[in-house]
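Note that one protein chain of the assembly has been removed; the remaining protein chains are unaltered in position.
Labels A, B and C are assigned to the chains in the order they are written; within every chain, residues are numbered from 1.
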Amino acid sequence: MASAFTDGRIDVEALVRSVASDEHGAICTFVGTARRRSEGKEVRRLRYEAYLPMAEAAVAEIVAAARARWPQAEIAARHRLGDCPLGEASVAVVAAAPHRDEAFAACRFVIDTVKAQAPIWKQEVFTDGTAWVGDPASFRSGGAGAAGGAGAAGGRGP
Amino acid sequence: MASAFTDGRIDVEALVRSVASDEHGAICTFVGTARRRSEGKEVRRLRYEAYLPMAEAAVAEIVAAARARWPQAEIAARHRLGDCPLGEASVAVVAAAPHRDEAFAACRFVIDTVKAQAPIWKQEVFTDGTAWVGDPASFRSGGAGAAGGAGAAGGRGP
Amino acid sequence: MLLFAGLRERAGRDELVLDGLPAGATVEQAIAQARGIVPGLDSVAFAVARNRRLLPAANGRREALAEGDELALLPPVSGG
Partner (left out) sequence: MLLFAGLRERAGRDELVLDGLPAGATVEQAIAQARGIVPGLDSVAFAVARNRRLLPAANGRREALAEGDELALLPPVSGG
């Protein structure tokens, strides 16, 4: 199975093609993108880091759980690591199913559970510093370059 | 505003681009495609017809109702008319919003309401005849060509 | 009167010209005339649109027609 993670752009169309078939009448796609504003602050870009082997296993388990619950659904998920410019996709989930109830439900379940459980971290890069989301005390001043070096590859190898 | 209807392939990526922006962190896309099987019968292709001026107004009203309910959402919808080969998109709805609750809800509302209310009709073309969905007495034997001629343009002009 | 989908196929055409409706005729009278032209018109539960707005199921068909009204018979919709 392909990795659920990529250091570059997420190819959403390829992800859709990987699950679409003429047995499935419904395809629900969720794409999360990097927003310009976060709680009133101007964001310059996002940066993602993962505990890669654990995160791969987590996403695979979440997709397997969705397929157990909606057996006719085909599901694919991809998350970006490293720098993510504004407007570009940080995560994409596609669920194809015979009918739209299953497609919507499976897609929603996977994105909700990946966000809640997978060991992935998002850093917001502001004009005046950086901060890890969910860890307010992590703010470091110094602008866009402050966190360079560490985590530049966006993830950890095994 | 662009027409919500097209006689050719739906360009889903262009539809997504038309609503995406870096103010919106969440994009939910629904694509309905022509399925090979319908209630146990083999389908060769679908054919769609609309009461075009009324259907345009209906889709515009549905999108406007969704925007009234989720004011931060940007929404686009496209429906195919005429022949739709297996596996190709017959309808696409995209909702972009700051957060995924709104994106999923607006997308779901629009596809559900378009399907329930817009004056659009789907004909299934089987190997042995054709039938309009929801009108079982409309079955006409004679294979894929049976309904040729009438409605070939897939819709009615004003 | 415009016809769509299965009704269009049953009639063999997409529009009926209804002649000889008296002034002040109702929607129901127009439908009655269509019954004589479209075989199996009542084999499907259709809705009626007048000037591209759906008529209320309750008593919309009792409305009187006006010159130039566009009537359409709509079988159950099945888009998507």
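Simple rule for what comes next: a residue touches a chain if its C-beta (ideal position, glycine included) is under 8 Å from a C-beta of that chain, and two chains touch if they have at least 3 such contacts.
Predicted model only: the values in this text are computed from it and were never measured.
Novice: Mind giving the shown chains that are in contact with the missing chain?
Specialist: Spelled out, the missing chain touches these shown chains: A.
Novice: Given that one chain is not shown, which residue among A:Tyr48, A:Trp70 or A:Phe109 touches it?
Specialist: Once the missing chain is taken into account, the touching residue is A:Tyr48.
Novice: By the contact criterion defined above, which parts of chain A meet the unshown chain? Give residue numbers in ascending order.
Specialist: Given the touch definition above, chain A has residues 32, 48-51, 53-55, 57, 79, 90-91, 111, 114-123, 132-135, 137-138, 140, 147, 150-151, 156 touching the missing chain.
Here, only the chains that are shown with their structure count from here on.
Novice: In whole angstrom, how far does the Cα centroid of chain B sit from the Cα centroid of chain C?
Specialist: Centre-to-centre distance between chain B and chain C: 24 Å.
Novice: How far is the middle of chain A from the middle of chain B, if each middle is the mean of its Cα atoms, in Å?
Specialist: 28
Novice: Could you pull out the residues of chain A that touch at least 2 other chains?
Specialist: none
Novice: Could you list which residues of chain C touch at least two other chains?
Specialist: none
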